[in-house]
Each structure stands twice: as C-alpha cells, then as structure tokens.
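Excluded from the complex is one protein chain; the other protein chains are retained at their positions.
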Amino acid sequence: MALCGIDGQEAVAGDADVPFTIQAAANPFAYALALDALGIEAVHEKVGVEPTGNPFHAIVLDPRTRRPFNPLGNAGAIAVAGAVPGRDRGESLRRVLDGLARFAGERLQVDLPVFLSEQATGHRNRAIAHLLRHFGVIQDEQAALDLYFQQCSVAVTCRQLARMGAVLASDGVQPRTGERALRSGLARHVLAVMATCGMHEASGRFAFEVGLPAKSGVSGGIVAVAPGRFAAAVYAPRVDGSGNSVPGVAALRELAQRIRPST
Amino acid sequence: MALCGIDGQEAVAGDADVPFTIQAAANPFAYALALDALGIEAVHEKVGVEPTGNPFHAIVLDPRTRRPFNPLGNAGAIAVAGAVPGRDRGESLRRVLDGLARFAGERLQVDLPVFLSEQATGHRNRAIAHLLRHFGVIQDEQAALDLYFQQCSVAVTCRQLARMGAVLASDGVQPRTGERALRSGLARHVLAVMATCGMHEASGRFAFEVGLPAKSGVSGGIVAVAPGRFAAAVYAPRVDGSGNSVPGVAALRELAQRIRPST
Amino acid sequence: MALCGIDGQEAVAGDADVPFTIQAAANPFAYALALDALGIEAVHEKVGVEPTGNPFHAIVLDPRTRRPFNPLGNAGAIAVAGAVPGRDRGESLRRVLDGLARFAGERLQVDLPVFLSEQATGHRNRAIAHLLRHFGVIQDEQAALDLYFQQCSVAVTCRQLARMGAVLASDGVQPRTGERALRSGLARHVLAVMATCGMHEASGRFAFEVGLPAKSGVSGGIVAVAPGRFAAAVYAPRVDGSGNSVPGVAALRELAQRIRPST
Partner (left out) sequence: MALCGIDGQEAVAGDADVPFTIQAAANPFAYALALDALGIEAVHEKVGVEPTGNPFHAIVLDPRTRRPFNPLGNAGAIAVAGAVPGRDRGESLRRVLDGLARFAGERLQVDLPVFLSEQATGHRNRAIAHLLRHFGVIQDEQAALDLYFQQCSVAVTCRQLARMGAVLASDGVQPRTGERALRSGLARHVLAVMATCGMHEASGRFAFEVGLPAKSGVSGGIVAVAPGRFAAAVYAPRVDGSGNSVPGVAALRELAQRIRPST
C-alpha cells in the first residue's frame, strides 16, 4: 500500500515499489484525459455516467441510449479509448502515455508481453468493441481495442498509482511536480463517477463500507481518493467475483475507519 | 427551497412553508431508523446497497440475492417498512412517525386523503410487495404496504425537510433541538447510499453534476446533504421520467456551484 | 396415462381415474373459451402469442406491448381469466366451468381446499395480477386471481384430461358426446400456441423431442395433442425446474416414437 498527500508527502507499507499492470484502474485517468481534451459534452455522447446493477461479465449497453452505462467498465473504457484523437495509432498511444505520465509525475511503460497476451485472448472485449462499432459509438474498433489493451498493460507500482490518484485529490495538480495534469474543475466529476461506478457491481457496498471514490483493476490494484486530502493505492492479486482485490478492499476499509474522525 | 446548517441556522427562498407529501424522500430516513433499531446486518438481510441501471418502473430484485437492490427505490423501501418492529400496525406506524419527528424536530402528520388514495391505486407497489412476500423478504405484505403508503403520505414543508437532512449532515444530531436522532456513525452509511442510489436511474448524472447525496420524491421534493455542513430541500412538482423534480435538480445544480469553492 | 381418439375410443394405462388438480393444464382450454367468447382480436389485446426464453419464475411482460407474452404462462392465464365476462364472480366461474365441462363431456368440480390454499399462498401470482392491473390489462385483480385459482383447482383424471385434449384434436367437437365445444377453426390456433409455449422454457426441447402440442401443470399432469388423431394425458407428480412432469415427458417421448410411422 502507498499513500500520497496533496502536499506530495508519501507513506508506504509492504512492497510499494513492485510493478503490476494497471488494468481498469487506468480507466478514471483515461476518462479524465478525455474530458480535458474533448470536453464533457463530446465525451458524454460516447458514454454515460450511470452505475448499473449488471454483473461484471455482462455485455450490455444502456437500452435508452445505446452507449455504455459509464466510462469505468470495459465497454465505457473502450468507448473512451476510441475517442482519443490522433492521426495514427502511435499518436493516440503517445497522447494516453503522456497524459498518464502527467498524473504519475514520471514516464510509464506498456508491459509489452502482457499487451500481446491480452490482444490475443480478449474475446469478451473484442465482442464489446464490435458492438460499439455496430452502434456507431466507435469508428475503428481495432485501434480502440489496441489502445485499450495497451492502456491496461501499463506497469505501475503502488507508489505511482497513489501519486496518480493524488492528482484527483488536488483538483488536477500533480502534488510532487506541482504541474497541472488536468484542467481545474474536472477532477470532481471523475471522482463522482468513481464513487458510483468504480468497483463494478460492488460499488454500492464499497461506498457504504469505505466511502471513498475508488477504481479497481483485475490484476488486484485499487486506487482510492480522499478529495482534498490524499490518495491511496493497494495491490494484492486475489480478486473476487466482481473483479475487486479482496485484501485490497479490506485494507481500504480499515484505512477509512482510521481517517474518519478528521473528516 | 430551504437550507438548514448543522448549527441550526436556516435560509429559505420562496414558499418554504408550503406542505407537500414527502413520498420517497422519506426513504433515507426510514432506512436510517431501521439501521438504528435493527443493526446493519439485520437490515442488509432484507435489502442491498447497490445502484441499478434499471428504469424507474421495473419490478426487479437482485438476481443474485433475491432482495431489492437498495433501500431507496420502491421495492427496498417496502422491504424496510416490512422490517419495522411493532406488536401491531399502530405501533409500527408510531415508531416511524416518532423517528421522523426526531429528524424534523417536531411532529409530522400523515395526509390521510393522500394515504387512502395511494392505498387504493398503488398496483405497482402491491405487485412489488407480493413479490417480496413470495421471496420471504417480508412476512405481512398488507401491513408493510400500508406503512409504506403512510410514510410516503407524511406532509412536510421544505423547511422541515431541510431540517431532517441536516441531521444526516451532523452525524445524527438534530441541530435545532440538539437531540440525537440517530446513533453516531450511521449517517455516513445513509449518505453513501443516497450518493449512489438516491436519484433513481439518474443518480450517476446527479453525482456528476451536483455531487451531493440526495433523495427525490415523486411529488417534486428533493433533500440534498452537504456532509458536515448543511442540508437543502427543494420542492417543485414537475418531475421527469426518472421521477426527479426538474426545477429542483436545476436549483441544486446551481447551489452546488456556489458552495464549491469552500469545499 | 390415458388416450382418447377423435372417434371417442379410449386406451388407459395405470391409475387413469385418479383425480388431481389440473393447474396450468387448464390454460389452453380457458384460452380457447376466451377466443370463442370474445374473438381473437379482443383476446390479443390482453395477451400475446410469443414464446419467451425467460425462466419459469420470472415476472416479465413483453416490453414492447406491456402484455403477457402468451396465454399459457401464469401471467397470460391470469390476463385471460380477467377477460372472462360475467355480471359477478359467480357467473364468470360458471362460464369457465361450463366451458370445461363441454371439453370433458361431463361436469368438473373445483377442489375447494386446494383453491383456498392457493388463494392463501399464491404471492407470486398476486404480484403478477397487480402488475397486470397496473398496466391496465385487467380491471379487477382480485376477481381475476380468484377465478384463476379456481380454474387451477379443478379436479380431473387422466381419462378426463385426454378427453378434453381430444376436442382440440378434432377441431372443437367433443368426440364422445358429439357436441361442439368450440367454434370450428379455433383449435388449430390453440394448438399452435401449445406447440410453441406449452412447456414453459422447455417448449423448444419438447417440440424437438416429442413434437406434439402440449401443456403441463405443476401438479404433474400433461395433456398432449396429435391433431386430427387423438390426445394423451399423463399424470406423475415429480416435476423438474421448468414445472414439467419428468416421468410424464418421458412417457410422451416414448409415445411419440411409437406413433411416428403413421404420421
């Protein structure tokens, strides 16, 4: 586990510098970058902001809009990836990696073997991408999928993920570099979506028990944000049926109890 | 509109003393009272805490648990009503009215004609109640329905509803009477569920735009809470397809923009 | 098991004269009587004719029409019961019992203890009835439910049920009395709906394996019809998760294999 305050101060416990692939924990940052680059309205033509009670594995679009319910599930994240501008795939990837670097305060790398493996096996995500193409949400499903798989395969450590979260805690400013990673006023929107949709179909229980906007990845990482204060990142690979790290959720539950008095 | 701070100070605009029936805006208070009286675990055997993407009119239980998804929709509120203890219907109703009075700081009355009308016409809610009885969530569907209809028919003013919300803003203490209406530590759970589920299938968008835990009623009332600060109540009868007051949501959106700097 | 040919000849095996309650095996006959009394169009304003992949216990209306999918499931049968004309409940019941008597060639009786028991416990059916009332499919849900419960509680023997089915095999003429129970041309419509919807969510498999229009009841009875030839009725109480008698389906599968050459 690692914590990073909005003043840049850090606290770590355990193997906070062990890298793992970020997986869906990248989704709120990619969404934030899309809001910044394209504006709220343009992004919301591609993806909604509503939680859904559907189980993790469902392939469902919002029947009223034929868009993904929200940008933090697979469908929504692929839709966001499909909206990243760029003359070619290289430029789109560079945009995403540059953006994630502004969050982390340092360059991050794609774990190429993981990317190639996901590219070869992600049939559920391919199904989603073709469905999005069918309904006109994305135009080039191969490019969107590759970018999504690359983004999921970015390697981070808990320390780095906590720093990325801290940018959301401080309204878009990277606390250690002092540089603005995101236009002011956008972080609160991203946090709102994390609060309602960040932990898949267990988002409500996580809000009830922990009460921090958060986003999990299937590799076992979770980033959680205490707005105006700090961010925490945990990594522990055992995930439950909702795709959330079991020890990670437990650690955040305990953290939330300790920090509560000062709220 | 009315505001009530955790120090008991009030501000009102417009017809803040016009009574209307509280409808589903009573649900978070009834849920809070149930958590207080029965404990979290007992209540969660009857109802979950997850948002659902299902439209307002759907009659659906969580397929994994056969309980309502959350306590703020109709199904969940009827399940909570069915769990209120009492030797007879009179005692259960007295418990609810006593509890709501602790929130409001004064007695509230059931609007009897509205209750009788809802009792006579609420076929969708009757369908839900029989479904809950079928799955063993409630034992006496007629008593649960009557209590639910009575609770929905309680008359409040914006001023009163804001005072009720202020109890949730101040961790359970009624700011004007100074009396504790709710055990400490429970209000944050109720607020978490309001944040994810309070505005029906538009909860995500409300969180995105306004960012305050809130609950709407189909009569046009909404109560919203700024934790640790104040609560606001609005009343304007025109509701949208999700059952949320259109002018009410607009007013709260503007309020949220004005209060944000100080957050 | 009992068979009854369109010439009135019978063959029985086992306890063909043991009475049991007809349950949903009454539904095709009630539907036939409704088509006869009200006309196809009037009935189809209340209920569709489409099979549904939904599991047996689902409470779902066709989302395109807000009517039950078909008249052979619980929802559709309650909708049909709600459409039976009559100045009062007694007259509606008399109409149904008279109609069933024309099919059976003799009077049939409601098993009163079974009716009272179903009336006291059928919460799922009550939920359905209130939903139908909510969407305006029926007007008096208590009367419709009582009539439906009474119709389900009619006691029949295999011999009688086979005779009832034989009326559908001979285009509406009761083969033993020679009297017309149904206007000519209607039986084929009823058989079409039995072929696609008669065995709940196992209708497709039954059509694949047995190939006869049929209808099962949860008490373990099944009536199957070989159009233009005969009807068969089986009764064996062990039902599977789809509500179909397991030994009954096996017996009909074997029967179908034996009769095939002559088809």
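We just call them A, B and C in the order they show up, numbering each chain from 1.
Rule of thumb we're sticking to: a residue touches a chain if its C-beta (ideal position, glycine included) is under 8 Å from a C-beta of that chain, and two chains touch if they have at least 3 such contacts.
If you're wondering where the values come from, they're calculated on a predicted model, not measured in any experiment.
Partner chains of the missing chain, restricted to those shown and counted over the full complex, are A, C.
Per the touch definition above, the residue from A:Arg87, A:His123 or A:Arg258 contacting the chain not shown is A:His123.
Only one of the listed residues, A:Asp111, A:Glu141, A:Asp171 or A:Glu209, touches the absent chain: A:Glu141.
Listed residues C:Glu10, C:Glu45 or C:Asp62: the one in touch with the omitted chain is C:Asp62. Contact with the omitted chain, checked across C:Leu3, C:Leu131, C:Val156 or C:Ala207, is made by C:Ala207.
Of A:Leu131, A:Val218 or A:Val234, it is A:Leu131 that touches the chain left out of the display. Residue-level contact of chain A with the missing chain is found at 59, 123-124, 126-131, 133-134, 141. In the full complex, chain C touches the hidden chain at residues 48-55, 62, 64, 69-70, 188-189, 192-193, 195-197, 201-205, 207-208, 211, 227-228, 260, 263.
Assume only the chains that are shown with their structure count from here on.
Within the contact network of the assembly, the step distance from chain A to chain C comes to 2.
The highest number of C-beta contact pairs joins the chains A-B. Comparing mean CA positions across the assembly, the chain most remote from chain C is A. Ranked by how close its mean Cα position lies to the mean of all protein Cα atoms, the top chain is B. Centre-to-centre, using mean CA coordinates, chain A is 54 Å away from chain C. Spacing of chain B relative to chain C, judged by their CA centroids, is 45 angstrom.
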